[in-house]
Structure formats: structure tokens, C-alpha cells
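With one protein chain removed, the remaining protein chains of the complex are shown where they sit.
And now, chain A:
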Amino acid sequence: MPPRRLDRGVRRIVLCGLATVSGVVLLFSYRTSTSPDPPAEAAGTADGPAAAVPPAAPSTGRSSSGGAWSGTVTGPVVRIQWGEVQVRATIERGRITAVDVLRTPDENTHDRQVNARAVPVLVRETIAAQSSRIDMVSGATFTSTGYVQSLQAALDRAGTA
């Protein structure tokens, strides 16, 4: 499927997807249930921000990028709750300058609402910070029992191992 250059609204949605997806993949790529597809196109280098996703380890995902890298980074195909997402970021001297959608969930109202309204902060942050790592997870109180299966536990394992 040829990449499309999209209008601002959709690009925002995709940026949201890019960062959220990267974060989720970052954490849970070791879980086969959340990442059924292997990265389809590893076009980017390992130190591009969006591609800084170790495929088999729940690492904290700190990018080793020096910030001066230019090129395109194609993210893996990621299955999110409402479908599959794949994006490509164009990076010029370490900054994201464009994001193209290669694959997106179908554009029903539900997707638009969730993506466009939930994470505007995220979009700005993605562009500014050049990072899609997650440091901590906030959720409805998990107990010590539920913690074992939580995203936070995966982060903690990665940081204390």
C-alpha cells in the first residue's frame, strides 16, 4: 500500500498511534498476544526514535540516538485495540518532521474520538521529546496480586533485572 500524506487531523491521530503504539510495543513486544505480527519493514535504524523498539525484550527503551540522525523510520505493524497501525516518521537531524500512515484502523467514529481526544499532549510531546519511552504506568489501583500481570511490573522488571 503506498503511503499517503494526510491532513492534519489524521496525522494527529497517527502521531498518537505512533507514540502509544511504540510505547506499548516497547513494553510488551515479548507478549505474543499483543504483537502477533513481526515488524514488517525494518526500514529504519535501531536508533531512530520510533524504531527504538527492541523486538524481544521489555526494556526501558532509551534511545541511543545522538539526535542528529536523518532519514525515515518505519514502525512495526502493531495491533491495537481497534485494529492495526503502522506509521512512518520522517526525521531530519533528529527531529520528526512528518508522519505518514501506512496502515490504520478503519475510521469509524469510535477511533476518531479515542485517538483525537485522548492524547493531544502526547502528540506535542512526541515531537518535542523525540521519545516514545514510558517510565511509569497509571491505572486503576492494582493490588500486589494484579501487579504481576501489569505493565508496571514489566517496567520494574526491566529496570531492576
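As a working rule, contacts are C-beta pairs under 8 Å (C-beta built on N, C-alpha and C of every residue); 3 or more make two chains touch, one makes a residue touch a chain; residues count from 1.
Rule of thumb we're sticking to: contacts and distances are computed from a predicted model.
Not counting the visible chains, the remaining one has a UniProt entry; which protein name from "MerR family transcriptional regulator", "Cytochrome-c oxidase", "FAD:protein FMN transferase" or "Aspartyl/glutamyl-tRNA(Asn/Gln) amidotransferase subunit B" does it give?
"FAD:protein FMN transferase"
Pick out which of A:73, A:91 or A:151 touches the chain that's been left out of the picture.
Here the residue in touch with the unshown chain is A:151.
Please give every residue of chain A in contact with the chain that is not shown.
19-20, 23-24, 27-28, 31, 33-34, 60, 62-64, 80-81, 110, 113-114, 117-122, 125, 129, 131-144, 146-147, 149-153, 155-156, 158-160
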